[in-house]
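With one protein chain withheld, the remaining protein chains of the complex are depicted in position.
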């Protein structure tokens, strides 16, 4: 079982990169399931709407995950409850959170749970991700063959700790949110594949996808500054590909990095 | 001109990795200058003392940089003022900060400034790193041929913004502090080499070098928990190597990653 | 029913103020129950130990509450489980937290629940205090006649929001943690008494009870600085007194403030 995962799609260039490279990547890598984080996929880089949701699905995604920007485009409330392949972080508090925090996908007679979870260090105080994933795993781990977690979190410590905590109970945990791919892909001792952050898919010449002049203006003046998605220059696509055995253990993980300095080579 | 940089050395395994691999790396890569971040080099993973300072220098470092843990081992106050090759973040406030925030090294008739700078997002409110680096560059940029910055910061945004802000004025900026190497090495448009985080040098099986059981206990209970450096298992060494032209522009940057899953190969 | 509450007791001067004024206050005000926050009551200003616990009880407390410093003196683990009148924040996560987050006290045939709850804004990410207090109230509100909450939190917004959220379900909510008494005592529309922060009981001449020179040194240098409880100068005692009807509604709240500039007057 091969899983292809693409990190936070940012703005128009992000969607363009998905359209341009996802079909090729799928042809070359032949994943059985493709998961894309779409929390920044609108042209403003905040949230997702129906149009970009459809574009990413059409380009080849099977499941779209989100993160702290899940609700930033209000259009999401009109369709997240009607689709099972768009999931938001599991650990938003309360009983009436729109949408689901996970989905179960059937792949060649096997079942894979795809879970979206959010960290708390330097982020909003959602429910404890450790407690919430424990509860969910208790509930579903006997019903599924493989479990994949997109852990949307800021710090390396929270992401490493969660991966080691879940090592052996899940097939793979990859981080998202920092928009920069890390170079620490590995299979942990008990068979869980791990990558601290997959990185983003969008403009190559901004700061996390946003125009760098605005970001620097904010840092230098501490005055309110409108952040705008970079619309010029090249694009980057960051992803990873993971092999999972029939017993749910990961056997291999590697990163994908396409950008003007590292053009795609099969 | 080739620069070899090794990220945050953590605890005894970190020092052991330096002793084991730094001589080999220097023999194979032939850098003219070797810089090591030593902010976690004591056996407790906090600060630096004279013994480990000497060990890292003996193993082949030319300059040692620090970070937010600079002052966590009080022994540093007894020797930082007597050595020019141990530098602490430039932007600690006030006029009486022990030690220096940069040093100028002579290499084959060329002068390289090595600067240590610290970020503020989700960190202590030091002086504004943008203002302080501007002031320092105004003062020294005409006196030196190359400028290397170790920017010790938490977030990817602050590190990317600083690199783009300084692009063309400095030869290279590499990030430290998150202890996880990023996979985004590049030469920016105006000739500055950049890597968001170099990663750490120390235990492979902990969380950022610390025993993972303690870290998970803290996350799960929010009770006071003593963090201890992992003393067992394999070691990781994270670094990068940068080529800089005589005009101070970088021409090449690449990462170094040695760990049990990726053994050293020349 | 009259409740006397004294805010965070800090260090030796704090315990001395309790010994000096609590008997007099009880004689003059004749409360049926006296509650003291003791999270800083050791001589180091961090946590509580058996000796100061006994001193505060002997001086006239019926219940002692805690806060984010609950566990900072390890001695607490040896006795918190054996006493029902020392309570710690309800919303520490997990199922094995030592001690209890509330206690029920019998007063003249009436039952009062005393609850300790902790906020999260700019504090550790405990479990959501809104969810946890909801669950507890669902469980106990039919068994008790009055409910008193010590909400240990940093921001005025979280404390005001919690008070308005619980207005009518509880008899009183008072804040602790900032160590400065607020001047906003009031009875909310549905009968809950509220005071954003009760203030502290300890040294008058420090910063929140700590020697001000150390605090200023830390602010000015951002270097590690040992904070020490102020042992000299006068003392302050901050409290409040609340009247509660038999139906559990509060009818009156007022503050108590004793310090060298405002000596005690009955």
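Chains here go by letter, A, B and C, matching the order in which they are written, and residues are numbered from 1 within each.
Everything that follows uses one rule, which is that contacts are C-beta pairs under 8 Å (C-beta built on N, C-alpha and C of every residue); 3 or more make two chains touch, one makes a residue touch a chain.
No experiment lies behind these values; they were computed from the predicted model shown.
Q: Under the definition given at the start, what are the shown partners of the omitted chain?
A: Missing chain, whole complex, touching shown chains: A, B, C.
Q: Could you tell me which of C:34, C:68, C:171 or C:196 touches the chain that is not displayed?
A: For the chain that is not drawn, the touching residue is C:196.
Q: Looking at A:53, A:92 or A:185, which residue reaches the missing chain?
A: A:92
Q: Tell me which residue among C:19, C:32, C:55 or C:160 touches the hidden chain in the full complex.
A: For the chain that is not drawn, the touching residue is C:160.
Q: Using the touch definition from the top, which of C:20, C:124 or C:184 touches the missing chain?
A: C:184
Q: In the complete complex, which positions of chain B touch the hidden chain?
A: Against the missing chain, chain B presents residues 93-94, 120-121, 125, 127-128, 130-131.
Q: Quickly run down the residues of chain A that touch the omitted chain.
A: Contacting residues on chain A, toward the hidden partner: 71-72, 92-94, 97, 124-126, 220-224.
Q: Please identify, in ascending order, the residues of chain C that touch the omitted chain?
A: Interface with the chain not displayed, on the chain C side: 122, 128, 130-131, 154-158, 160-161, 164-165, 178-184, 186-187, 189, 196-197, 199, 205, 207-208, 212, 215-216, 219-220, 255, 257, 259, 261.
Heads up, the rule we're going with is that only the chains that are shown with their structure count from here on.
Q: Counting only chain pairs that touch, give me the topology of the graph as line, ring, star, complete or other.
A: Basically all the chains touch each other, so complete.
Q: Report, in whole Å, the distance between the mean C-alpha point of chain A and the mean C-alpha point of chain C.
A: Centres of chain A and chain C (C-alpha means) sit 43 Å apart.
Q: In whole angstrom, what separates the CA-based centres of chain A and chain B?
A: Comparing mean C-alpha positions, chain B is 29 Å from chain A.
Q: What positions in chain B touch 2 or more of the other chains?
A: Touching at least two other chains: 220.
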